[in-house]
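All protein chains but one are shown in place.
The chains carry the letters A and B, assigned in the order they are written, with residues numbered from 1 in each.
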Amino acid sequence: MKFAPLMTTALLLLAANAAVAETTLRIGIQDDPDVLDPHRSRTYSGRLVYTALCDKLVDISPDLTYVPQLATAWNWSEDGKTLTMTLREGVTFHDGEAFDAAAVKFNLDRARTLPDSLRKSELSSVESVDVIDAKTVAIKVKQPDATLISQLSDRAGMMLAPKASATDVGSKPVCSGPYKFVQRVQQDRIVLERFDHYWNKQAYHFDKVIFLPIPDTSVRLANLRSGDLDIIERVAPTDVKTAKADSHVQVFSTPGLGYMQLMYNTNNGDKANNPLGKDKRVRKAFELAIDRDAINQVVFEGLYAPSAQPFPKSSPYYDKDLPIPARDVEASKKLLAEAGVKTPVSVELKVANNPIAQQVGQIIQAMAEEAGFKVNLVATEYATLLSEQQAGNFQIGMSAWSGRPDPDGDIHQFVTCKGGQNDGRFCDPKLDELLNKARTVNDQAQRQALYFEALRLLADDVPTSYLYFDPRIIAMRSNLTGFVPNPDGLIRLNDVAFK
Amino acid sequence: MTSIALNPALPVKELLKPRTRSPFARKFLANKGAVVGAVVLIVFILAALLAPWIAPYDPLKANFLAVRKAPSMMYWLGTDELGRDLFSRLLWGARSSLLAGGVSVAIAMVIGVPLGLLAGYFGGKLDAVISRIMEALLSCPFLVLAIALGAFLGPSLTNAMIAIGLSAMPIFSRLTRGQVLAIRHEDYLEGARAIGLPDRWIILRYVLPNVLSPLVVQATLTIASAILAEASLSFLGLGQQPPSPSWGSMLNTAKNFMEQAPWMSIAPGVAIYITVLCFNLLGDGLRDALDPKS
Partner (left out) sequence: MLIFILRRLLSAIPTLILVSLFVFTLQKLLPGDPVQAMAGEERDPAVMEYLREKYRLNDPVPLQYVHWVGNVLQGDFGTSLRTEQPVTTLLASKLPVTIELAVLALVIALLIGIPTGVISAVRKGTAVDYGANVFALSGISIPHFWLGILLIMIFAVKLQWLPASGFVPLGENLGQNLKTLILPAFVLGAGLSGVLMRHTRSAMLEVLRADYVRTARAKGLFPRTVILKHALRNALMPIVTLTTLLFGELLGGAVLTEQVFSIPGFGKMIVDAVFNRDYAVVQGVVLCVAIGFLLLNLLADVLYRLINPRLRTA
């Protein structure tokens, strides 16, 4: 009986298999990303995938400072019109192409000129991109732009391989991140595998990373608890207690960059011609009826951050001397009397068609009623909501903004006269002046002064009421170590590994 | 005193007949399931109608101090995510769901039955056109049609009812047409045509009454489907809008709190299940009772 050799072979095979056993990390995300092309992509879920797939020039650290990724150093010229960046050496793209200044130029030009590029407004200040040498690139801007670095820390600064990206990128993106693209099945999964020539490959410990879109938050959590997923993002605040109680799960929560606001239609079409749209006292009265803390407790288990400013508390541009208006029904009624409107004032509040938005809407409705407002709550399906708001077919619209590291991104397009997201069409030339100037000023103290003044104007005119900032809650299996949460909520996998 | 049975003058057979008048009522009442279904439905409908008076709390009043409380003496079925009493919301939600069932089917019948009558009675080109359209509508998945219509019309209970009604319309049209075809060549119809009675008269007076029984059965069964469909649309966010209660939208919110507040999922789900079940039992009973063969 040739038992011994048989056993040995069997054991060897087992050992070999064990050595070759692939580690896979399964990440559950809220929705399916749209097209996987950083220059044309718009979804937050897309950014989650890019974190593993595409490196960018600059990254953000948890305390919101800019750190090197593909660019190792950068500085502005004296006149603030040229940004010179030194690039990392020894970097290759997933298909072997070398990363150099020419590649940077290719990408920035593509982001600026591709007809359906969604990065154009982010790079609107860029005049030209010049290759100085293989590892140095100079970006010239039309006027000083304090926001440029922050733009380069997101999709506008992501680098695609020039040759492979000459044509269709969406179906097979070729970048230079720690993982490379393998496969995508729409609404099912996105599969990435380890890139062996990554410049920092020793920090990354998985052979395969799979992103699985699962829209239902409780189902996502159930999958994590049963072990079918290893990491999930955007955990619902009402699930946090359950998650923490589970010994197989650990929860990370960081104050985030994104917020929720109630935008008032002050100047966009017929629906602005009413007391709420025309008289800031009525808007102020409405805002004074809202108890942000109660909303936080009832809907978000106290985990969210009530706010009345567009910048997160951690931002240097958050004005600590400007308090969050507390609920004051009496003051509300007084303002309405002053404005001479007949109560109850009829207003229409449009919210998105999801349970959380509806809950918040219903609470606001109940609170405003006591102050003399009759709120008609209209839950609208997402696609319709967008077009309704832009067309001015709303009185109050509750909308979410995912947030940007640079303050300009959180405020400019919402309240400047020609702002792309200014659905209420609020227009105050003084405010425009302040915000336009703040974009061009690099000195923090100077910028702060400008934004503080802008915030006071906003608090006085109330074109929009900021409600709260949502935290970024990420949960993962307890046997994963090394994760460092970041306010942008993205999942960076460097040094993350199974115990 | 002579025995009743032996006196031939007495109408013994008549005396011994059961009290009920028609074979329909007899058969229906013999079907326990149907009777239970009918009784439960009457109770539900009464509860829905009397909701304003019997609901212990205001279904719309949020109470932030009583959020997601378990069932207790104060709140018989517990409270929801905004502290509203679930029992009261269930009662008021019954109104939306039952209304949705009834109105959708009414819409479906008002459009579908005449079309079916026309197609079946006149035949020819009219029939070909109507049948094609109905077949096309039936080839689209019912729920998808309802979702698309719901999204088109905008999310609201009324629009959901219209959407479901339109999606269910082909069922009635096809059923009516089939029934008309079955009796089209009956003698009495030939006779009526022969003496020159106008078609409209013939259809309303002779055809329609004969088509009624299967229609009633189908209507009952379709109400069941319509209630499920309304719940489904509300679940997807297209039906009854907050803060008004509807069993489907209550389930939609409840699914986010399965661990923390499971009672939120149970009450509306059971309510939908029982209501739909009763309509199905009722429809079954009607069908069996109206069936001439059994």
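The rule is simple: a contact is a pair of C-beta atoms (placed from the backbone, for glycine too) under 8 Å apart; a residue touches a chain by one contact, two chains touch by 3 or more.
Source: prediction; values computed, not measured.
**Q** May I ask which residue of B:A192, B:L228 or B:A261 touches the chain that does not appear here?
**A** Touches the omitted chain: B:L228.
**Q** Based on the whole complex, identify which of A:E89, A:D133, A:D188 or A:E370 touches the chain you can't see.
**A** Touching the chain that is not displayed is residue A:D188.
**Q** Looking beyond the chains shown, say which of B:I133, B:I183, B:I202 or B:V216 touches the absent one.
**A** Of all options in B:I133, B:I183, B:I202 or B:V216, contact with the hidden chain holds for B:I133.
**Q** Taking the full complex into account, what residues of chain B touch the chain not shown?
**A** On the chain B side, contact with the omitted chain comes from 32-33, 132-133, 135-137, 139-144, 147-149, 151-152, 154, 224, 228, 231-232, 235-236, 248, 251, 255, 258-259, 262, 265, 269, 272-274, 276-277, 280-281, 284.
**Q** Hey, which chain A residues sit against the chain that's not shown?
**A** 32-36, 42-43, 115-122, 168, 170-171, 185-188, 212-216, 219-220, 222-223, 225-226, 228, 381-388, 390, 401-402, 420-421
We take it that only the chains that are shown with their structure count from here on.
**Q** Find the geometric centre of each of chain A and chain B from their Cα atoms only, then give the gap between the two centres in Å, rounded to an integer.
**A** 47
**Q** Mind pulling up the chain B residues that touch chain A in the complex?
**A** 61-62, 64, 67, 81-83, 151, 154-155, 237-238, 241-243, 252-253, 255-260
**Q** Within the complex, which stretch of chain A touches chain B?
**A** Touching chain B: residues 216-218, 236, 238-239, 241-242, 294, 297-299, 353-355, 358-359, 361-363, 365-366, 377-381, 384 of chain A.
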